Each structure stands twice: as C-alpha cells, then as structure tokens.
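Removed from the display is one protein chain of the complex; every other protein chain stays in position.
Which chain is which? They are A and B, in the order written, and residues in each are numbered from 1.
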C-alpha cells in the first residue's frame, strides 16, 4: 500500500513560496549587516596585511610589516611599548573582571533574598547608571579623582600617591572606571541565576554537608555558574577592547589596546598597524566566546550560556 | 477551476443569511464535502495521509476518530486550507477548493487551544471574521449580538480574554467560528482540555447547536466515547488510511478489523482456530455463531454476555470463574477466567444476583451476537 507517486507540484509550490517569504523577510536585514559590517570588517582585516602609505592609508604590496610593528619592531629597533599596552589590556581585563565578580556576586545574592516587590526597583537602581552615556560617567570619575578632591587628599594622607598628583590619570583610575562601567552586566545574569536557584537543593546540601562553605561549593555555586559565565563574557570581552575609559582616566601610561588601535586611525595614522591591532582584538573576542561556550557546556548542567 | 469561492460569493452569502441562526436551517443549504485521493507527506518519510476518499453528507455531524498521528488532524487542516495536500482533490458544496487559500474558504475552525486573539476583547474576537470579510460595523454588531444570545454567552462578551476559564474560552471560540455562518465547521479536539464534567455538558451543548443550525460539522477526537455520543457517522483512521466509516453503532458493533475493534474499546478478541459451518473453535471453547462472517478473529462484546450461577450445560454456555468485579452502580464489569483465557463482561445490575470474585459461573451468549472480523 506504499504510496509513491507524489505529484510534486503542490509540494514544490509550497516550498518555493516559503523560500520567497524567507528571502523577503530576512534579506533586507541580512544584506544590511553584510554590506555595512561584514564587508567593512573583511576590508579592515585585509588592511592589516597591506603596507602603510603616506597619510596612514593602506597601500600595496601586501606585507606583514604591521604585525611586526605591533610586536614592537620599528625603525629604531625593538621597543616594548606595544607589548606593554597588550599586557596592560590583558591585566586590566583580568583584574577588573575579577573585581566585578567579587562585588556583583554578593549584590546579586542580596537582591534575590529581598522581598519580591523590591527586587525590580533594586535591579533598576543597579542598571540606571549604565543608561547614562559612558563619556559622562567617566567624566564623573574624573571629577571625583582629580587633584584636591576629598578622595585624592585621603589617598595623599595615606601616602598612596604623591602630593598634588590626584588619583587620575592612573592605571588605578582605569581599573575603577572599568569596574564601575561593567558592574551591571555581571549583576543581571547572576541575579537571574540566583532567582532560579533551587532552594530545596540548597537545604538538602545544608543537611548533608553541615558547613555553609561546603553547602555553597556543592549546591549554590554550580547552579549560579551559567550566570557567572554569561557575566564574564559580557564584561571581559568589551573590557579588553575598551577605548573611552583608558583614554580619559589612563593618560599615556594607562593606554590599552583599544587606544593603540584608535590612535592609528586618528592622530598616529597608520591604518595597517591599527587593523593588525583590531585583528588581535577579534581573535581575543572569539577565543573568549569559544572558551566560555565550551566551559559552559561542560559545567553548566546542560544549560547553554546565552550571550 | 481554482478560485471557486470569491470574496463576492462570501458577501452575497452573508447578505442572504440575515435570518436568525434558529431559522437558519431552513434558510441555508448545508454543504457536502468530497475528498478524493488525498495524500500528504511531511518531510521525506512521514506519511500523514495515504489516499483518503471520503464523502461527508450535508448537515452531518461527522467525526474523524483515531490515535494521535493517525492523520485525522492533518485531514482537518487540509479541509481548513491550513495544509495543502500533495495530491488529490477536495470539494465543498460541489465546488472544487483544493487550491483555495484558507481565508477565501467558507470554512471555520474551532482550534484545540481556542486561539483567541489576546490583543482583542471578546467582542472584537467574535467580530474578527466579519470584519475581515468587510461587513459594515452595524451588521457585525448585530450578528455578534445574535450569536452571543444563541450560544448564551451572557456578559462574557464584555470581559477581557485573559480572564476567561477554559470552558468560557471554548464557547467563545465556537461562537467566533459560527458567527461567520460557514458552509462547514471544523472542530479540532475542542473539548480535550476540559475536565470531565464540563466536557460532557459541552458535548450536549455542541450537539444541540449543530442540530439547530443544521450545519455540516467535522469533529476530530481520539476519544471513542465522545465520538459515539456526538456523531451521525464516524471515520476511524490509522496510519493515514481510513479503516472504517459508518454510524457509531455500526462501527462499535461491527468493526471491520482488529484495529477498529480495539480502538472502540473491545478487549474480547479471540482467534478462530477451526470452523465447521457456524461452529467456531476458539481458545474459549466451541461456539455457535450465526452470520458471523468469514473473519479469523472472534469479537464478543461484553454487554452481550449473560452470567448464570453455577454450572449450567447448554449451547454457547462456557464455564468460568469470576476473577474481578467492578461495581458501577447501574451496572457491573466482570473479569472472567475461562481456561487460560480471560473475558470481560458488562451486566446490568437490575434485580439480579451479583456473582462474587472466585464464584463459578456459566457464561452464556446468543449466537446472533457473535461477530468475526479480519486481523
């Protein structure tokens, strides 16, 4: 009784109609992103492999000169400046992400223990500062950390800084700015994880392990891990490429990779060198995303880390 | 041949049927449905319909019955136009509508999930179809008011959709379909989400509505009890093929094969191992069956059995032991052991001795009540 003689007309007509629908709805946006983001990024990557021309514009022939420059080899032999910048970017990313985790974890937990009607307001209070423009927020810190302000004078009195120097520009100010900037990005996913926390499992753990530390390690921490990983992705990736905060709070000695790249397109004018830096940033981004996905899949108890 | 129903047709039909729904049965002509060789596959391997030929008479309450995945819902969706058949033709009221899109078919559906629009009030939900067909606001209001009275919606029309109970949603969904006065109403397991009490109440109501409107209803369910209560005729489907079509009593009492018998709730099926005229040899013993047909499987309906106390010799008498008794007030269900076989019996309790578990009894069955069917 097997039926074999399908008349293809109705089926294929339906498939053509669906394909046309897909094209009509998805094509404008997809084309837009391809033309205005994929092509420019591809062009930028190509620029990294070109030579530096007279006005910083890329020229033929192809060369790896910009990567040599990025590693510190210049006209005057090797200098560690760029390497320092790279290491500083990594260091700032690691330190600020770590601090953000340390602050956000208890905050997210605390919000989840408060009364349900207060929680949205508390979350809003955490998020609202990030709605103001990044430049303004950073400007606020410039005001706070400038010489002769209470904070600077306190630091001076404690012997942490030299007289009349102020707390900015400095690497410390950049770290502070990064922590300030990214705190909400960590609180939100962690809060979501705490809210879903299976209370029964925690109570069972308290029964089984007696010590709160062990209960935390075996019952609470694993359940918040997906949120934590999501938060780390949301903080570390943009922190590594940060431009505004080190530019305003860091001064010459606080420069990060983002500034190195941006300067090649503005004052310094060496597009290929800037493009090579951008490639480095992209590689770091995709390694970060990939690593988090892998770790998240292994540890997240099946729940995928959504970026 | 494609655009058989046009918007103009719908308009004229709408204008022609301003009579109230109660008088509608005389004013309107109920429509027949003819299906020829309908085939439908999903993906490469899943066959949903494997050649369905079926004619549904005008004004019939017709039920598509079968287990999940049998193709009944696919068939209903093809009638609605929500799914396109790979092959075959479909006509309603004599007009071929195989290629007519759903919004141009005078067919409406009551969905299993009710599918009430959350962004609209109940009143706007009811008027949605009329508005889409371009009826003027006054006429929309009049028809919504009429249907609301007919289905006895009362003050439900002024409530927000998200404050309705399951039963209320079901009735709004029914009214939203009926207000369009379609040629055919399709119902996709409309009662399956409701609890038992409400369900039987709405079964009665639905039946009453159908009889008063005289509209052709096509009803999909997996519940054979519901199918028997509601239907003029039932089609039992399995594996995308129609197994049997007939009135409920015929399908229940004379199932054509083991699948239909089991699906209608029959457990007493026994292979016929030898046959001499009307004399059948089965695992239960020798039985005489008159006009039972040539099938290799004997069906004994539980309600055709009688139980006599003790051992009574006679034709079509089988000695048995009661192994289980379920008392149900008006009747009782028995599980009987005959040799290594079991037999279910259902007996009316009126003025009779109720055999106890462990009691020896004699099962008696009339020769004309025995039916054989194919595997």
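Simple rule for what comes next: a residue touches a chain if its C-beta (ideal position, glycine included) is under 8 Å from a C-beta of that chain, and two chains touch if they have at least 3 such contacts.
Basically, contacts and distances are computed from a predicted model.
Not shown: a single chain whose UniProt protein name, out of "2-oxoacid:ferredoxin oxidoreductase subunit beta", "Cytochrome c oxidase subunit 2", "Inner membrane ABC transporter permease protein YdcV" or "Phenylacetate-CoA oxygenase subunit PaaJ", is "Inner membrane ABC transporter permease protein YdcV".
Considering the full assembly, A:139 is the residue among A:67, A:91, A:139 or A:172 that touches the omitted chain.
Considering the full assembly, A:38 is the residue among A:16, A:38, A:154 or A:287 that touches the omitted chain.
When the omitted chain is restored, the residue from B:80, B:157 or B:175 that touches it is B:80.
For subunit A, the residues touching the absent chain in the complete assembly are 18, 21-22, 24-26, 28-30, 32-34, 36-41, 43-44, 47, 103, 106-107, 109-111, 113, 120-122, 124-126, 128-129, 131-137, 139-144, 146-149, 180, 183, 237-238, 240-244, 248, 258, 261-262, 265, 271, 274-275, 278, 281-282, 285, 289, 307. Subunit B residues in contact with the hidden partner, per the touch definition given at the top, are 10, 80-82, 101-104, 107-109, 111-113, 115-120, 128-129, 131-133, 176-177, 180.
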